[in-house]
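A single protein chain has been omitted; all remaining protein chains appear in their positions.
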Amino acid sequence: MRYFVGIDIGSTAIKISVADENKNLVGHKISASGSMFYKYAQEALAELLKELGIDEREVVYTVATGYGRKLFKEADENISEITANAIGAQQAAKSYGNIKTIINIGGQDSKAISLDAEGNVVNFAMNDRCAAGTGKFLDVVAMNLEIGVDELSDYHFKSVGTPLSISSTCAVFAESEIIGLLGNNHSVEDIVSGVHYSIAKRIVKLVKRVGVKENVYFDGGPALNDGLVNAIENELGHKIFVPEYPQITTSYGAAVLACDAFLSESAS
Amino acid sequence: MHTEHTIETSAERQNRHKAMEAIAVLNSLKEDFKSPIRSMGYFYDLFEKVYCHHQPLHEGKAKIGTMCIQIPSEIIYALDAVPIRLCNGFYTDDEIGGDLLPQKSCPLVKATVGWFASDNFSDKPDITFSPTTCDQKTKAGAIIESFGHTVIDVGFPRTKESEESRHYWRESVKSFAVKLSKFQGKKLTRSNLESAIKKVGYAQSLYHKLTEFRKNKAVPILGVDMFLVTNAFFFDKIDEWISAVEKLVSELEQRANDGVNVAGKASPRIVYTGSPPIFPNYKIPLIIEQSDAIIVADETCSSNRMFNDMVAVDEWNLYDMIDSVSDKYLKACTCPIFTQNDDRIRRIIQLVRSYSGDGVIYQAFAGCQVYEMEQRSVLAAMEREGIPILYIESDYSPSQHGQLTTRVEAFIESLKNRKRMKK
Partner (left out) sequence: MTKNKFSLRRAVNNMNLVRFRFWFQIVAFALIVYGGYIGLDLGDKLPTFACVFNSEGTGGKCYVGELQHDLKHPLEGFVGFAGYAFLISLGMFAVWFWALNKGWCGFVCPLGTMQDWLTMVREKTKIRYSEYSWANRGKIKSIKYILLILLLLLPVMIANSVFGLPKLPNGLSMPFCDICPGRMMIPAFTGDFNQFYIDFSSKTDIVMTTIGMIMTGLFLVGSFIKKRFFCYFCPMAALQYVFSKPALLKLYKDGSKCTKCGDCYRACDMDILEIADDVTSKNLVTEDCTLCLKCVAACPEDGCLEANFMGATIFESTKEGFLVRMAMDQNKENHAH
């Protein structure tokens, strides 16, 4: 059996996807990047293969993507996250429909990608200058509110008051705003809802720069947060598709590309 | 995986955005300052009710929308309707209007037009009267009409010194009264107009009582709270407003006796003038009062100008009452739309003198040509009188906060220095 590996080395997490010759997702793994992400990436890959019962010789092509891709020398090829994300999204949402707009909120950046009917990237916008409105921000918020990141969604839907807007555009200053709100006895639910809307507003602004076209796909770790998804849908005025494993879309795309690359190479 | 939530309609989204703007300002008023006033609770709750929960207040009554303060509310009350001043302070609505008006337009007009365009009111006006005051308001009437609303223009003169302009306005008001009367199917009578004049006069007298306390050395009420109280008059039920302000007056009397000061001992006393701060656009007044200064008086059409001048009737018969009402709205008005602005300059100087003001902050909306043009004469007059003045421009967008804070803080620090030098 031949397998294809896509490895997305992000600043916060390493995501690895393994696909088979039919481009189906066979398995995936997410682990922390840490400071020695190159070593951890190798280790994670080895672990994943072992779990899936795949021998490393069965892996015929590996593509690396993400922030640390160029340093993963074992890869056969490396591509930008934009391309990988686009491919991964289309593949993951095959049953849903043709994806033309992708929203990605990562650990430390966020992007919006616009595709044409064939799935080629025609436009993209990125916010990689600061962590406001990214996964990092949500981590900080959850920590300040003394709840788990995975609980954010529940709190969002329990909010009955008006969401409390966070006016700071910087994650660091927003932290003090949140502490202030807590100090004035505002409910955690309203604060969480306010944070989600604050992120949603920012990301919608970014997406509108590339143009919103059906169907809209949302991935990245924060897409697991259903409350955030709802906030984005409300700000956008549009339904969005969230895959089953939103963190791995990009790595999955890399794996799919690995498959295509290998097959076309062997054909020629 | 499909997302299974219901998505907001655009009206709901607009309401949520406005609610978020509103609650942020209300929370600031409630939490950022010392010595909170118990009676202000009525007003905080009122604004939350109307702007966060979008509850209608005037069901079953005819709602008469007004643009600008010159439409006589006495006549509206006399004809058993409710006047609702539609000047809008929301950035959400400003953005909507921004697509419909030229880029450099006044944010207040954009917001009002945006509001009408979205047709999303908790108390929707059945008919709107628009006086021809500034250019942008004047032209907005027809634009709003094109969205399917009923708008009646009311001719307002650009000069007020001449006999013709006074007669013109009196005729305009009579024509307005006739049209509203027809719309309501009611007639203006001696007794209903007399009651309305006295009730509005009484409401005005309450404002005067409130503002009197701000002459004290220890000021018991914040300028932003005063703005909220007067803004409430735009849309609240008049009897409830009156009763809430009566309670506020009693509480302030007690606070004044106890020497309660909502500002610091050395806080500079500011007279605020210019484009009206309309809820929730209290950006600049909040910056001022958060920078250790206190607004003791203002010369704006969303506050002082609405309540300052009284209707004086000589013969309590219908003909004289209508003329008295018209005259009040024209002659003393210090709106910058007039050709001459000596009255406005004298008013600002008089406010500085009687409220012991240390400085004036003149705020103009970027795009408000009349206020921007008056800048020169007002600054020159203040210089002659030796009154320090800061001129700033702003609009409704939340982004300029840092810049504005820096300028205001610098001005306030210079006032503090002046005071210390004098000693």
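Order of writing sets the labels: A and B. Residues in every chain begin at 1.
Basically, a residue touches a chain if its C-beta (ideal position, glycine included) is under 8 Å from a C-beta of that chain, and two chains touch if they have at least 3 such contacts.
Model, not experiment: these values are computed from the prediction.
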Note: the excluded chain touches shown chains B
If the hidden chain were put back, which of B:99, B:258, B:315 or B:383 would touch it? B:315
Full-complex touch with the removed chain, picking from B:5, B:139, B:174 or B:199, is B:199
Selected from B:182, B:346 or B:376 as touching the chain missing from the view: B:346
Sites on chain B contacted by the missing partner chain, in the whole complex: 161, 163, 190, 194-195, 197-199, 201-202, 204-205, 208, 242, 253, 308-320, 323-324, 327-328, 331-332, 343, 346-347, 349-350, 353
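Definition applied: only the chains that are shown with their structure count from here on.
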Rounded to the nearest Å, the gap separating the Cα centres of chain A and chain B is 47
Chain B to chain A touching residues, read off their complex: 1-3, 5, 7-8, 10, 12-13, 16, 19-24, 27, 31, 52, 398, 401
Spell out the residues on chain A that touch chain B in their complex, using ranges where they run on. 96, 161-165, 167, 181, 184, 186, 194, 197, 226, 229-230, 233-235, 237-244
